[in-house]
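A protein chain is absent from this complex, but the other protein chains hold their places.
Here is chain A:
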């Protein structure tokens, strides 16, 4: 037996994972995939976590995220609360955008991982799907020329169900700005990808969600979204501090006070001229209100917001047009 075999045989060992441990880890992963089915798990967010039974808002933070420029300018009244990075000042939120357009592939949908760039996804009936996103300069791959700009073709070491591997093209779209195109099916060739790259325009696309948030704390940014109906903004200086808005269609049941974990106080308030619920829990505020079309939104903010700021923010939420 050599030293490696001795290490493997006699090195520190541990019992296999219990079923409970595996189930818990799997549940956390599934929760990140689909917050609607996630069980509340405080460990998924830092600071205020999830405490609303069955809501799963905080789990959504782990599902889809974006890196977008700061989008705030106009100060609004109500400047008293603080977070870990300083006082909260609500300002007008600009509409989030994806900076590029790829014409000819139909309407894009968008996804992202928390803190990572947004990916524009162009789906095709024949599964010749295309993804477009920003990335870092590549260190590997076959050199490619994209209209005189450097690029790399990166092969995918595997196959898809239709037997053809997707292909990546990473190229310098603008100086020090690298984009990645992933092509599948008929777009999984260097020629097709280079042709597609030539079509990419610096034309922003609006990221459309079911609701828009009109006010956000100064300096905060859109950090995650899921199914166009859950939005999370966070403080980049303190990424564990965030607020989330979940929209649901009309007809969905309203949360009742007894369903809120850590509940301290429930009160009736008015938001946008309609009756609404304000819940104060140990670690968060939750505002539950109806919009003009009868649909419902639920806003959860850290307790570091003042009650007035939570209500003011709720008052700025509108159905997207």
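Couple of notes before you dig in:
Here is the rule we use: a contact is a pair of C-beta atoms (placed from the backbone, for glycine too) under 8 Å apart; a residue touches a chain by one contact, two chains touch by 3 or more; residues count from 1.
Simple rule for what comes next: contacts and distances are computed from a predicted model.
The unshown chain of the complex is recorded in UniProt as "RNA polymerase sigma-70 factor (ECF subfamily)", chosen from "Ferredoxin", "Monovalent cation/H(+) antiporter subunit G", "RNA polymerase sigma-70 factor (ECF subfamily)" or "Aerobic carbon-monoxide dehydrogenase large subunit". Considering A:22, A:137 or A:257, the position touching the chain not shown turns out to be A:22 (whole complex). Here the missing chain is touched by one residue of A:166, A:217, A:302 or A:315, and it is A:166. On the side of chain A, touch with the chain left out of the figure occurs at residues 2-4, 6-8, 10-18, 21-22, 24-26, 28-30, 32-34, 43-44, 62-63, 65, 111-116, 119, 121, 123, 129, 131, 133, 135, 140, 154-161, 166.
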